[in-house]
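Just one protein chain is left out here, and the rest sit where they should.
So, chain A:
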Amino acid sequence: MRGLLRGELIKAVTTRAVLGFAVGGAAFAVLNALVIAVASGTLDKVPEKEEALSGLPVLLLLWGLVGAAGEYRHRTAAPAALVARRGRGSVLSARIAAYALTGLALGVLTSAVSVGLALPLLGDQPGPALTAGDVGAVVAGNLVAFVLSAVLGAALGALIRSPVLGVVVMLVVNFAVVPLLSGAWEAGANLTPFGAAGVLSRMTHDTTLSVVAAGWVLAAWTAAVALAAVVVERRRDLA
């Protein structure tokens, strides 16, 4: 299993995509810190300040999705399955694990940028300052959201098998369907993976779902989709 993980990690980090996502994640962190901490008026409550530290979990979802779906698009899944001394389910599991690990690394980078930039900027805001505990909790929530999103993305990518279709569907759901649903039925929207990831990353606050509960919601979605992807992978043709 270690060889499988190593092989899948090599693939994940040897195209330019990993650089693109690292730059994209960092750029969003910078933008978010500036917009929230500087350009959105007075932030005198802790949750408002925490939002300046939030990352963009959907980016990690796309990271996993583009990578895993690309394995079919570029037909790299077939040679991998042909040489790995395990079944296809194990190969896909290793691939998903590789996206979890790289997702964690990308998440740590993004969070470091967020914290490094937003904390000094938030110093000018009135009201209670964020404690080290607050910051730790926000970063932990974001990292959980990032890793779960990367896993969910990789599993969805393996199911959808088309990077373009997958990205379009995810962007529409994340930026159109869930916000619309949220306006009509907030509690329901929070129970979607995208809604839960928003709560977990502190993008959404003052809502019906607690951060911990959001973590469980996202974890449940992720586990279910990953399981479905592994089961399906073992049955479908790989060519």
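Assume contacts are C-beta pairs under 8 Å (C-beta built on N, C-alpha and C of every residue); 3 or more make two chains touch, one makes a residue touch a chain; residues count from 1.
Here is the rule we go by: contacts and distances are computed from a predicted model.
Going by its UniProt record, the hidden chain of the complex is named "ATP-binding cassette domain-containing protein" among "Twin-arginine translocation pathway signal", "Isoquinoline 1-oxidoreductase, alpha subunit", "Quinol oxidase subunit 1" or "ATP-binding cassette domain-containing protein".
Screening A:7, A:24, A:47 or A:179 against the full complex identifies A:7 as the residue touching the chain left out. Among A:39, A:82 or A:132, only A:82 touches the chain that is left out of the view. Looking at chain A, the residues touching the absent chain are 3-4, 6-8, 10-11, 14-17, 70, 74-76, 78-87, 91, 235, 237-239.
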